[in-house]
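Have a look at the structure below, then the notes.
Note that one protein chain is taken out, while the other chains of the complex remain in position.
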Amino acid sequence: MPTVTFGEAIRQAYDEEMTRDKNVCLIGEDVGRWGSLYRSSRGLLEKFGPDQIKDTPISEAAIAGCGVGAAAMGMRPIVEIMYIDFISISMDQIVNHAAKWRQLSNGKVKLPMVFKTQGGAGRRNSSQHSQCLENWFVYVPGLITVMPSTPYDVKGLLKSAIRDDNPVVFIEHKSLYFDKGEVPEEEYLIPLGVADVKRVGEDLTIVATSWMVSFALKAAEQLQEEGISCEVIDPRTLWPLDKDTIIKSVRKTGRCMVVTEASAEGGWSGEVSSVVHEHCFSDLRSPVKRHCGMRTGIPYGPTLEMQCIPSAESIAGAARDLVAQEVTAAGAAL
Amino acid sequence: MPTVTFGEAIRQAYDEEMTRDKNVCLIGEDVGRWGSLYRSSRGLLEKFGPDQIKDTPISEAAIAGCGVGAAAMGMRPIVEIMYIDFISISMDQIVNHAAKWRQLSNGKVKLPMVFKTQGGAGRRNSSQHSQCLENWFVYVPGLITVMPSTPYDVKGLLKSAIRDDNPVVFIEHKSLYFDKGEVPEEEYLIPLGVADVKRVGEDLTIVATSWMVSFALKAAEQLQEEGISCEVIDPRTLWPLDKDTIIKSVRKTGRCMVVTEASAEGGWSGEVSSVVHEHCFSDLRSPVKRHCGMRTGIPYGPTLEMQCIPSAESIAGAARDLVAQEVTAAGAAL
Amino acid sequence: MDDLKKLYGEMLLLRHFDQQCMDLKKKDIIYSGYHPYEGQEGVAVGFCGALRGDDVLLSTHRPHCHAVAKGCTLEAVLTEMMGRVTGCSGGLGGAMQFLAPEDNFYCGSVVGSNVGLATGFAMAMKQNKTDSVCMCLFGDGASNHGTFHEGLNLAAIWNLPVVFVCENNQFAEAMPVEEFVSCERISARAKGYGLEEITVDANDVEEARRVAEEAIEKCRRGEGPVLIEAVTYRIKGHYVGDPEATYRDPKDVEAAREKEPLKRAKEKLLEAGVDEAELDAMQEAVVAKLARLETWALEQEFPTLEAAVDHVGIALENAPEVRGPQSLVL
Partner (left out) sequence: MDDLKKLYGEMLLLRHFDQQCMDLKKKDIIYSGYHPYEGQEGVAVGFCGALRGDDVLLSTHRPHCHAVAKGCTLEAVLTEMMGRVTGCSGGLGGAMQFLAPEDNFYCGSVVGSNVGLATGFAMAMKQNKTDSVCMCLFGDGASNHGTFHEGLNLAAIWNLPVVFVCENNQFAEAMPVEEFVSCERISARAKGYGLEEITVDANDVEEARRVAEEAIEKCRRGEGPVLIEAVTYRIKGHYVGDPEATYRDPKDVEAAREKEPLKRAKEKLLEAGVDEAELDAMQEAVVAKLARLETWALEQEFPTLEAAVDHVGIALENAPEVRGPQSLVL
């Protein structure tokens, strides 16, 4: 299988879907001439022309609105918001319109559109360019939220997101664009709402997303040497959540840790933790642990930001503590 | 003690704080002439003049930005966003600026400001005017989030929010404005971050917020007659969360249910559920239950919206089920 | 005069329809916020009525007359406001927000947002190489919103077929336009987008229609967008029973009544020799028609909770391969 970067996998997904369907178009700031900030659409303006690749002014509200209108007319727009931090400017269009119109028309208006953006730390861009805001979208009925972690996944999921008839918020991670991985030459889709067990294990289920998946896998390798066997699950779609895969795993391992770069408070990690407790209470040897980013704006500088988010070491440390812990729940004592 | 409406309690808080400190001002659409949509600032333009009561154009982004700038200059602005649904338009100013500036200046820039808005269903205003979006703010480091449930609380909390040196998102409920309750004549403050035990009980801890508190209390009354004793906790401040009060209660009752009008998925109820599991795992007889609004846009019509959110009856039903349940946790079996 | 008679008839229907809705609101049979339209009929009939079926209209939180003028049936619009399944949005939307894709009509209750949405509808039209146009109506208050600016700029640089109509009814809730809009005429904003400044007295329905047709034709020729300030007056409060005394003098309302579009059209018709009895007959017919409508409407069903689904949870008919099985069992 060819090995390509995360960014190239995105470009391939665009290329294939735009070739397949002329209604697919990409709308955003410098998606054309520049081929997007991290070059994931390079060369596409030349290939598909300005009907499918649309450079826009700096107008995040209008761009998002434009996507909603175009989708209502049957196009399949991908609206790119350059940094997730700026999606704060498009929230009205996403939440009050994109998320509502299908219901408001009894399903008659379909909104086959993708809000594509990137978030997270790791490129030393400080607190206005490094946020993890994914749970805003999980929280809003009417939206699908996707966060891929590998080149293989991003391609298959993006293609599915483009083909889905509901608005999908598709969140890449800025620190993943230059990561490499195998991507088959033949076409494939990855269904939305299906988790991937990235590593099979027995003692502990680690649910991790996006950039954190690779850290969790590194931690799992290290722990394996210490005799702790971790199962690492990447839900890939944050909502709809593939509860079955997670529940099945926790029933087996009896322990669960959720790892996110986003801070825990008010985050999606609490959703997973709650779901696991609700479904696996009697299987759990100890409460689900959330191992998450610090509750702070990501600070600038060469090293500080990495200290604010989980690392392979910190994940391994937290996992060790969790496995060592055996908590007696009251229920059993009765 | 005099009995006043929720709206009047807000007006009193404004009045007292604006009298005490000329830097306190209210900025928003029709807060002056009209005295706000639900009349909570009526008469104040006449009393305090346009320096303290500022009618604005329909410009939610600029209004929020104006508040941030004014606060950085030492004023204490209250920015009113008429419906929380429109706060989607102010998110950049709240999240990328208000929430970040204090940290970004090492504490030198204080932002003593309140983003005041109202949300929720109950007034048949359909999906673009009825949302519960509070968890967006709990999720963002640098913000305090408050949701009062009674006239007494709204007054004391609003006064504290105005005096706090950090940005506070203060969310009222549109269905509470005409509720009445006792409010003392003498001045009082309610500290942010302190929960209120609205009813003492033994068998089950119900954590409820905003409009749901009254429903939970009604349910508790009914359940009492059936011999089930509920403790009802209103955190009042969603973040910082008064974990101690909740944990103490659950250690006593061994059961916990979180009731929110917002749907559970990605919501603040998951935060509470996680915190309780993390701290009270061995005290719990069964997993924490989230009893929350349906995951949908609030539909229009005379009755449908009330079917989408918890009621006293549904809360009582869920509580009955929860108390009947005894789940054996694995930990104890080991 | 036949043209004016026709326009007058359409305005008459809207006037009475609006009155009927207001009564239903007072009886609590319309449930949500309801925003009366009296006095603004020149805009609905002059502008919305100038559109073809395949043109798209994006309206506001004050949409009911726009919708009817665009071609939605009275049945669908009224029962939507009454929350019945026969409504445009199946009764899920209410009086401020509903979608009627079959009639190419969309509205919503967030002020200003539709200016952004319009660019997408028009972009699709342009790309599909049809000569359809999109008309986007919004208020004087909305012209202060950021989306107004972004949408106008985007439409202008892309040459999109949008007729932007700023329905200047002098007020945004209690905010008089002259205090909250920083330029003398809203049309002065056109220059900032390289567009022509156009202001029309929309209480003159014929003039409104003429300007509308010109703008629509311009967009059909690919020379859009166009921005038009359509000046009118909101005779009623922002909503039924709002505290009007806080923001305007009753005398101003009286003065506005002298200039409102129905009165003007009627005077012109009478001057031109049209028989008053004919106009009275028109009115009677409208009243009778609306009475039948109401009787029918009151018999329609309300939607049930099943309608309030989050469509995200539903697997896709046309592309099942993109959805995992658990999406069925959310």
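Every chain is named by a letter (A, B and C) in the order it is written, and numbering of its residues begins at 1.
As a convention for this text, a residue touches a chain if its C-beta (ideal position, glycine included) is under 8 Å from a C-beta of that chain, and two chains touch if they have at least 3 such contacts.
Being a predicted model, the structure only gives us computed values, none of them experimental.
Although it is not drawn, the missing chain touches A, B, C when the whole complex is taken into account.
From the options C:Tyr8, C:Phe121, C:Phe164 or C:Phe180, the residue with contact to the chain not on display is C:Phe180. Only one of B:Asp165, B:Glu202 or B:Glu326 touches the chain withheld from this view, namely B:Asp165.
Of the listed positions A:Leu26, A:Leu44 or A:Ile89, the one in contact with the omitted chain in the full complex is A:Ile89.
Interface with the hidden chain, as seen from chain B, comprises residues 51, 56-57, 59, 61-75, 77, 92-93, 96-97, 101-109, 141-144, 159-161, 163-166, 189, 191-194, 237, 239-240, 242-244. Against the chain not displayed here, chain C makes contact via residues 144-150, 152-153, 156-157, 179-184, 188-189, 191-195. Although one chain is not drawn, its touching partners on chain A can still be listed: residues 29-30, 33-35, 55-62, 85-86, 89, 123-129, 294-297, 299-304, 307-308.
Simple rule for what comes next: only the chains that are shown with their structure count from here on.
Chain pairs A-C and B-C differ in how many C-beta pairs they share in contact, with the greater number at A-C.
Ranking every chain by how far its Cα centroid lies from the centroid of chain B, the top place goes to C. Between chain A and chain B the centroid-to-centroid distance comes to 29 Å (mean Cα coordinates, whole Å). Look at where the CA atoms of chain A average out and do the same for chain C: the two points lie 39 Å apart.
Residue positions of chain A touching 2 or more other chains, listed in rising order: 61, 92, 96, 103-104, 141-142, 239.
Within chain C, residues 89, 92-93, 97, 108, 110, 146, 307-310, 313, 330 each touch two or more of the remaining chains.
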